[in-house]
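Mind looking over this structure? Questions follow.
A single protein chain has been omitted from the complex, and every remaining protein chain is retained in its original position.
Should a chain be cited, it is by its letter among A and B, assigned in written order, with residues numbered from 1 in that chain.
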Amino acid sequence: MGAPGEFNLAALARYGNDFLAEVEERVEEGEWVKMCMQCGVCAGSCPFGPDWEHSPQKIFMMIRAGKRDEVLASDSMWMCTSCYNCVVRCPRKLPITQIMHGLAAYAHRLGLAPKMQPTRRWSLLFWDNCTKTGRVNELKLTLGLYFMDGIVAGFKQAWTLRNIGLGMLLAKRLNPFELIRGHECKDKAGIHRMLKKAAEIEARKRGFAKP
Amino acid sequence: MADPKYAAYVCKGCGIGERIDADQSAKIAEKEGKIALVRQHEFLCNAEGVALIRSDIEKEGVTHVAIAACSRRAKTEAFEFPGVALARANLREGVIWVRPDTAEARETTQEMADDYVRMACAELKKMKVPAGNPETGRSKRILVVGGGVSGLTAAVEARNTGYEVVLVEKQAQLGGWAAKLWKRIPEREPHAAPVDTGVQALIDAVTQDAGIRVYTNATLAQTSGAPGRFKASIAVESGSTATEEVGAIVQATGFSLYDMNRLPELGAGKSPNVMDQAGLESLARKAAPKGLPIRRPSDGGEVKRVVFVQCAGQRDDTGKHLPYCSGYCCNTSIKQAMYFKDANPAVDTVVIYTDLRVPGNGEDFYRSAQKKGVTFTKGSVTGVEASGDTCRVSFRDLILDEDASIEAADLVVLATGQVANAGVDIDNPQATDANGTKPISILNLDYRQGKDLPKLSHGFADSHFICFPYETRRTGIYAAGPVRRPMDIAQAKEDATGAVLKAIQAAENAELGRAAHPRSGDLSFPIVQLEGCTQCKRCTVECPFGAIDEDEKTYPVFNESRCRRCGTCMGACPVRVISFENYSVDSVGAQIKAVDIPDEFSEKPRILVLACENDAYPALDMAGMQRNHYSAFVRVIPVRCLGSVNTSWIIDALNGGYDGVMMMGCKHGDDYQCHFVKGSELANSRMSKISETLKTMALETERVATYEVAITDIKRLPVLIGDYAKVIEKIGLSPMKGFA
Partner (left out) sequence: MTHAVATNQTILVVGGGVSGMTAALEAAECGRQVLLVEKTPTLGGRTALLYRYFPKLCHPTCGLEINLRRVKASRNLRVLTQAEVTRITGARGDYSVALKLAPRYVNENCTACGACGAAVEATIDDPYNYNLSKMKAAYLPHAMAFPQRYVLDPSIIGTPDGEKAKAACRYGAIDLGMKVESLEIRVGAVIWATGWRPYDAAKIQPYGYDRYPNVITSLEFERLADPHGPTGGRILRPSDGREAKDIAFIQCAGSRDENHLRHCSRICCMASLKQTQYVREAYGEAGKSTVYYIDIRAIDRFEDFYSKVLADQTVRFVKSKPARIAEDAGTRDPVIHGVDTEGYHRYATRHDLVVLAVGMEPSVNGADVPHEIVADSSGFIESAASGGFFAAGCASNALDVNRSVQSATASALRAIQIVRKADRVEA
């Protein structure tokens, strides 16, 4: 292993500790991955189990086997809905939910996450939406979600849900003027400074290049 | 000893008085049993009833007591009269509780009770109170064979208990395998890191103790004698022989590692970088004390990657290697991986296992290794190929369900198993061990049945019993440590401590002339009338404990303190010259003859049941306790072991007009449950030979039947008895009645 932050990907040996070390350093709660004993209770506990390719326990084994590309390109960790079933049942008390999100974030940072993975796209949408002004703009978020797959799909989706939208409008739960500018938090610049600082801290802690 | 005086007591409690005519039973004891003093009592086991018997013993000089009441298994505390011969007629569990309380059953129930009274009286007449032989024990020193951790522990523990020790070690140095280790697996919390072996402290304790005589570079040239008087001839390096008298022996001869050269497919012999666990310990001992890292043997290169292959040549179902699991190797590989990780976390260590077996707190040790970055992968290794100074380990990853390989492994450690150093296989002295070597004898016993301890399975000198791990088949010789079962240091120390207790017990028992387990405390022993002996050797061959030797004229020589009092010799003897003072061909034969046999027109068959006293008899008792009824035609005699059943009893019974004989013993075969090892098996084979005799007597072969019975057969036994009674009904009553 070279200097922090410089992983020699070419030398990544199967069942070596290189990728595991990378995960430990760069992924939230990554230091827990080595503690898994492959019992599989997490795999069976996940309500989204039938919908992903690799169970958490298998992801952990893949990490230990040094299968970097397959792990980081997997869509499995994007499927986690933070129900915490796996966490409460894990006999080794691994914070599996956190690790899953950590892996997803890391894969995204490296640009290795599956591009069209819906939760990834939704997460991006949400992040951009709420960090821009410090507030979540629900109308823009909703419309963003509708039109994520293109204009036609967006209109179709809006049409399908038109009654709900109308109802919300009448109940004053939806303000059409939000579309124009929307509300913001008082110190937007402060939020941005805070996020920047957090990113710097994370980069320092995990050995990422400065944001 | 004063003239015997006999007394019989008939209890009327627990419903016996209501269900049977106690007067009649008492009269039978007096008239037929010829008992001078016969009493009846309402409640014999209470303080007053017991006081009555005591007073008869003291004032009337009663030496022999027959009690017709409950089972011999019940009220033992009340009916305990030291120095007095005791026979029990089981009228409660054996009669009234197994019979319906109906008018029509009354007659046969009474007959049953009367017969049991007759039998108890007859038995009593043939009994003597064994005095024990105080001449059998002279020495209480403990001989420890083997100077590894097990042997050293045995020696120290024996000394701590006040016994002198003689220790014989084949090698020049004490310490065995443990002395070759760098560290050992922790025994206590926090189970986090390897710890000091502690073997030097043990060696010091042994060598500095004047009460322990140590012979190194020494082997046993011959071991003769018996508990309390073993004579060990010790061949020492100089070629001379020392002789030591000892009371008991702990055999702690340990193990050899399974020879990794039998595993070329795992790279053994192909590269110096492929080694067994002992090989790695040796590297660690060279490097670690100097604070140096372990280096690659082939070129002294840096070690960056180590692969541990579990179950190398173990748990093998092909028949080529060891079929068993050695139990310690998972923890050992974990420990060895820590050697690397504790020194340099950057070294990759991978343990490839199929089942990780770290029971108990081993789980903490496993966790600790994971925390240190040891990688565990469930897989089965298919090959190790050496190329240059590294190896490639190919395996099936069972979790990822794919073929995988680890390239450029600097070291590959094969977790080979333990092969017991248990000496020669006495059943097959030419056999080689799992390593293909022909073992040499360790104990060199001069016993008729062979030079070493009998082996149980896979070459280990283990006990077959779950409840009694020290139930050795050679009294006074106890195997301890990995010679008995594959085990690690912590277990070996515990095992050696337990074995020492048993050795001490054997020496103490020998001094008192008492039997060892399972008839602990029994003072009786086989007495042989040599003048009648035909030197047929059956007793010397069949004794399950190798207790009987042969003299130069091939007469049997009984070694009392080696004997476990099962009576197999008595059962084997065709000329009936072997007996115990309180259990003999006569004492059982007399009971058989005492039973009143109705004539052949009575439609009352008589079925003799010979029941193992440890399993079948309690099962019959418990059938009674649960009021599971059975036929009134059976007469049950408990026997020490089915192996003690002499064929003459069967012949006498049939000649005397019994209609059938049921023999109830324990399961035999691989999972035998007979606590005298092969008693039930011997009985079975003896009975298979009896059919010829039955033919000459013109009797049906069904008249003798053997059964494998367990103590839990509380419901089954009444059914078996019922079925057998039907068989007898079908073939008809015996034509032999009335001729005796």
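General observations
The rule is short, and it goes like this: contacts are C-beta pairs under 8 Å (C-beta built on N, C-alpha and C of every residue); 3 or more make two chains touch, one makes a residue touch a chain.
Since we're looking at a predicted model, the values are computed, not measured.
The chain that is not drawn here is touched, among residues A:14, A:89 or A:108, by A:89. Listed residues B:101, B:209, B:245 or B:364: the one in touch with the omitted chain is B:364. Checked against the hidden chain, the listed residues B:3, B:77 or B:531 yield one contact partner: B:77.
The omitted chain makes contact with just one of the residues B:60, B:355 or B:692: B:355.
From the options B:25, B:110, B:326 or B:561, the residue with contact to the unseen chain in the full assembly is B:326.
Subunit A residues in contact with the hidden partner, per the touch definition given at the top, are 37-45, 49-50, 54-55, 57-58, 85, 88-89, 91-93. One chain of the complex is left out; on subunit B, the residues touching it are 13-15, 43, 45-47, 70, 74-78, 157, 160-162, 188-189, 315, 317, 323-327, 353, 355-364, 378, 398-401, 457-458, 460, 462, 464-470, 485-487, 491, 494-495, 497-498, 500-502, 504-505, 508-509, 517-518, 520-521, 614-615, 618, 622, 625-626, 666-667, 671, 673, 675, 710-712, 714-715.
Going forward, only the chains that are shown with their structure count from here on.
The centroid of the Cα atoms in subunit A and the matching centroid in subunit B are 63 Å apart. Only residues 1, 13-17, 20, 34-35, 37-38, 57-58, 61-62, 64-65, 67, 92 of subunit A touch subunit B when the two sit together in their complex. Every residue of subunit B that touches subunit A in the complex is listed here, in rising order: 305, 346, 348, 350, 356, 366-367, 370-371, 373, 375-378, 397, 399-400, 404-408.
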